[in-house]
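Everything on this sheet refers to the single structure shown next.
All protein chains but one are shown at their positions in the complex.
Let's look at subunit A:
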Amino acid sequence: MKQKIVMINRIIFILSLAGVLMAAYVLQSFLRNTGILCLTGGGCELVRKSPVSYPFGIPVPAFGLVGYTGLTILSFLRTTDRSASNNKLLKFMLGIAIFGVCFVSWFTIMELFVIKGICTWCAISAVDMYIVFGLVIKSMLLSRK
């Protein structure tokens, strides 16, 4: 059981770190006005240049960077403390993951129906966040048993 929780935490950590890297790459492109390497043609550029990608004036990848950084730090902290506070950390992670899932879902809908362009990195990041959310739930269920 414990081994399973440890393994899930490792996966969350790796996925969160990958999310940090993706968000940082896309954010630097937003801030420097440079092209984004994109598997979906010019979709990333359409997304970068759309006002929808700046909710409250903040570039969308900045939200991703903060969220994934939080998840990375929390999953790291879980390895240092195996006491009762571990559950608190997991609740924090769940909070971030719930916000993350809502955010990526909203943004994917915006990409499809308003911007009409898909950014590869946003799509990968959305899938990443869904998996992290699923793993946090799984981890919570396992730690309750």
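Following the convention adopted for this analysis, contacts are C-beta pairs under 8 Å (C-beta built on N, C-alpha and C of every residue); 3 or more make two chains touch, one makes a residue touch a chain; residues count from 1.
The definition used in the following text is that contacts and distances are computed from a predicted model.
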Protein that the absent chain corresponds to, by UniProt name, given "ABC transporter permease", "Rod shape-determining protein MreD", "Thioredoxin domain-containing protein" or "DNA repair exonuclease SbcCD ATPase subunit": "Thioredoxin domain-containing protein"
Contact residue for the chain not shown (choose from A:L37, A:I58 or A:L142): A:L37
For subunit A, residues in touch with the removed chain: 6, 13-14, 17, 20-21, 24, 32-38, 41-45, 49, 72, 75-77, 79-82, 117
